[in-house]
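For reference, the structure I am asking about is given below.
One protein chain omitted, others in place.
Up next is subunit A:
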Amino acid sequence: MAARRCLGLWFFLITLCVVSTGADVLHTTPVTGTESSAAGTETVVARELPEAPSDPGEHTAAEPTREGEQNDRTRGGEQTLGQPTREEEQEQEKTREGEQTPAQPTREEEEEEEEQEQTRGEEEFTREEEEEELTREEEELTTEEEELTREEEEQTREEEELTTEEEELTTEEEELTREEEEQTREEEEEQQTTAQQEEQTKRWEATELEEEHVHDAAVPPLAGDPPAADPPSPPPSKDDFQEELVIRPLHSGDIYASFQFRTVWDADFMGDQKVSHYRLFPKSLGQVITKFSVRELHISFTQGYWRTMQWGQPYLPSPPGAELWVWFQDTVTDVDGTWKELTNVLSGIFCASLNFIDSTNTVQPSASFKPLGIGNVTDHSFLRYATLPREIVCTENLTPWKKLLPCGSKAGLSVLLKSEKLFHSTFHSQAVHVRPVCQDPQCRTTSMELRQTLNVVFDLHTSGQGKREWSLFKMFSRTLTEACPLASSSKVYVDVTDNPQGEQFELSPATPLLTQAVVLGDRRTYSVYDLTQQASFGSSRSLNMLLRWKAADGYIHYQPSKDRERPHLLEMLLQLPPNSVTEVTVEFERALLKWTEYTPDPNHGFYVGSSVISALVPSVVAMDTNSTLDRPLFSSFFPCKEEASYFMRVYTEPLLVNLPTPDFSMPYNVICLTCTVVAVGYGSLYNLLTRTFQVDEPSPGLAKRIANVIRRFRGVPLL
């Protein structure tokens, strides 16, 4: 049993390495040996898929204009980095296929299509795996003899061993690796071509992000002062420190802040002479690097899981818990021993339980985790990789991490790093990357780069109090007052890509400085605040950026009705999220009309006219904006302002509303009733009021008169 468990663990670690090959493909030389680990890979691919994608649909929806003259070579180069994203997008694509299909061709270009098809093929590969499994097997069987024999071999093996599933998995894995190889080859070619171009563009602005490219020509006209305002990178000094903060508002209403601190030092740790004078580079790390002959060191501490579905891709991915991987110099003889010592030392430096790394959780990935710095080392015996998923990250890890910074937490961006706020978030990840980089374009000499990154996602509901409003103070309970005096560059970027016209959120203080960068296969636009310039701080001497999401209904115009003069008018400008149902409800009261206002058929109901929806809809093909062209009449009525969208108007069905309707036979009844009341009531009342009472002597009747005559004769009293 114990043996089997060990085996299981081994498989797991291996699979981790293979999965991430996509990311490292840039540096991979064609690998053929992955077949051995095939059985595990497929399962992991399947497992990784659901939790991946950034949202291509939204990008296309938000930026329909982005197409056309883009430098596709650069883009191709970027794709290699963006690759894992694409691969993982498919899960979401599957769900969003309906809405995405019209948008897709916008993104693609004719020139790009070929490359895209390449990658797309890979995407579809897993998407349609069930369908393709059988057909592919058949094809292979018929076309290639080698495969036939291999299949036979496998079949025999399978008879001995387990099920047919494994066979499918292995064949698929072969496919996968083959495709990867092809791709790698292509990408390497492209990479070479792009590299030259990159260098040209890089020259005028120091690029902080490795994925970042600046495109002069593509800067929109509203960037009145393009990044040329940035000072050209200073002449190579002994050491150099840059700091940077990227803020990206996420669609979920959360906000993502990513700090990057980069110290580059021209010292040669690998050389013979001992490095003893430290200025900006932290001595503690430098000594470790020297002592253990470390070529590259990557360590990350993460608390929380990056929710790709909601947040998109992070700038620097990291697994939950602690991750450590190190490339040693090839001069190291006892790698395992050095690794053991190194983990213990690092454990002390970062106050983490890295000392629990031992041979049971250390692997030497052969395909993944190629060196990120220069140097084409392929001997993976100098690589050690370990993760501690249970590691809990807290302030005791943050403090030593902050101490590595030249300014500590005293000045610059690092004043924002207050632990009580940083750990009051949904995601927190801090990392240290040490690697050798080229000193100049020709790469004659190398220098050591220390990159400290800290990524944090603040939750809308816990730290934002449910309000879609963010400021530096709200996020970090600090504002920025100065740049780190030791830093050559200190900038704050805010991702405003989804907000080109400022209709989604507003940013204050506004900055005229805009820059564009291609990140993760997508061109993003950023507002830049340069902290080295006093102007950024304004009159209040502190920078507290405020990011206020605008309400989804950007514009409401309501004109109440006046009875019998004008109707109600309700206009709303809405931005609708894709694949959603929006319901507009109007409450109303039924009222009696004046009796002359009823139509001859009042019980039919009263009509409420159709509502109107006018929309600019992203177009599948580029629209023709030139209205003077000779076009068919049916296609030219609505003027077209921009190429990427067309105008559309939808009318809803009219409504029939029943108002309270009096019974119109009632007047007859009412007339009858009032006549009766008047006749009886008024008659008697009039009678009462006008009657006068008088004492009236009635004239006696004839009989009485005769009787009285007789009585007079008889002498008795009269009647």
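Everything that follows uses one rule, which is that contacts are C-beta pairs under 8 Å (C-beta built on N, C-alpha and C of every residue); 3 or more make two chains touch, one makes a residue touch a chain; residues count from 1.
One rule holds for everything that comes next: contacts and distances are computed from a predicted model.
Note on the omitted subunit: UniProt lists it as "Glycosylphosphatidylinositol anchor attachment 1", one of the names in "N-alpha-acetyltransferase 25, NatB auxiliary subunit", "Neuronal-specific septin-3", "aldehyde dehydrogenase (NAD(+))" or "Glycosylphosphatidylinositol anchor attachment 1". Of the candidate positions A:Q310, A:T445, A:N579 or A:S684, contact with the hidden chain is made by A:S684.
Between the chain not shown and the residues A:P389, A:P577, A:P654 or A:P700, the one that touches is A:P654. By the touch definition given at the top, subunit A reaches the unshown chain through residues 585, 601-605, 607, 653-658, 661, 680-681, 684-685, 687-688.
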